[in-house]
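Yeah, one chain of the complex is gone here, protein chain that is, but the others are all in their spots.
So, chain A:
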């Protein structure tokens, strides 16, 4: 499946067809603004560590695919997943608090940027193991089928995960069992410092998916409408039990994580790569089509900036989790808990003294 359904393409490119683009722009702008604030949180020394992976330049994948998801759908993400979660409707303040390791965060400060999750929004978890979250959507697909839930499960991952065997095991199972599952590869050209052409000979990832019997498509992430339209088609198919794969090509604007200044890539390449800006392109298209005037967009941007500024204040004002929460959640409430080492030491040593 390489060709888009004509009706979707027509709707997307219709003159004045901005009804879909403006919300996509807004979602992408919110992601961009949020990620910039994550960078600021780090610079201000308020983040929990430096393992913060920004999705600047990759906003169209999050906005476009999530737009095609229904409330009952579930998903997992990779370690660069802030934008996806935000697009899904996450509260950016609670996200920022989690990234700062605070009690008010989504995971009470235990997960952080790379392990954020929210069952209410169907977020089955971000993952710090490349490819680690992929097979969970196969399981979610089995659940949907067995429990007769109208729910598609989407795995988001980077091009780095195309080097992991579990992706292919999972695609094979999804195809074999006709599961309501979509695999979304956000190809930002880099797995840490290794460019994709240094990691694989054939970058036509959709061919791999089709080889397993999945629907497969590749889109240019510069164009969020293209992403959204293709994702919608693949999601409709997946919902009908024909799983799919979508690769979104884009460029990772900044380093792998906050400590990485990308010494392994040329400035020229970066300058050119950053021209692939889905947020800017959507903005220009909105103005060109007459769906919005610059002043309106400026006002929207300013409102988003203020909202995102406030997330830093919220995170900064939030408390660290209490030490007493440390032994909680290893097992379910009411189940035997691990004995804290200090308790154990006191038990043993005081007995010896007695």
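Heads up, the rule we're going with is that a residue touches a chain if its C-beta (ideal position, glycine included) is under 8 Å from a C-beta of that chain, and two chains touch if they have at least 3 such contacts; residues count from 1.
Definition applied: contacts and distances are computed from a predicted model.
Asks: Just to verify: the chain that's not displayed, which of "Carbohydrate ABC transporter membrane protein 1, CUT1 family", "LutB/LldF family L-lactate oxidation iron-sulfur protein", "Alpha-ketoacid dehydrogenase subunit beta" or "Extracellular solute-binding protein" does UniProt list as its protein name?
Replies: "Alpha-ketoacid dehydrogenase subunit beta"
Asks: Which listed residue, A:43, A:211, A:259 or A:330, touches the chain dropped from view?
Replies: Counting the whole complex, the residue in contact with the absent chain is A:330.
Asks: Looking at A:129, A:240, A:259 or A:317, which residue reaches the missing chain?
Replies: Answer from the full complex: A:129 touches the omitted chain.
Asks: In the complete assembly, which of A:23, A:290, A:322 or A:338 touches the absent chain?
Replies: From the options A:23, A:290, A:322 or A:338, the contact with the absent chain belongs to A:338.
Asks: Which of A:85, A:106, A:251 or A:314 touches the chain that is not shown?
Replies: Counting the whole complex, the residue in contact with the absent chain is A:106.
Asks: I'm checking contacts with the chain that's been left out. Which of A:86, A:138 or A:196 qualifies?
Replies: Selected residue, touching the omitted chain: A:138.
Asks: Applying the definition given at the start, please give the residues of chain A touching the unseen chain.
Replies: With respect to the unshown chain, the touching residues of chain A are 74, 76, 105-111, 115, 117-119, 124-125, 127, 129, 132-147, 149, 151, 153, 165-166, 169-170, 172-173, 176-177, 328-333, 335-336, 338, 347-348, 351-352.
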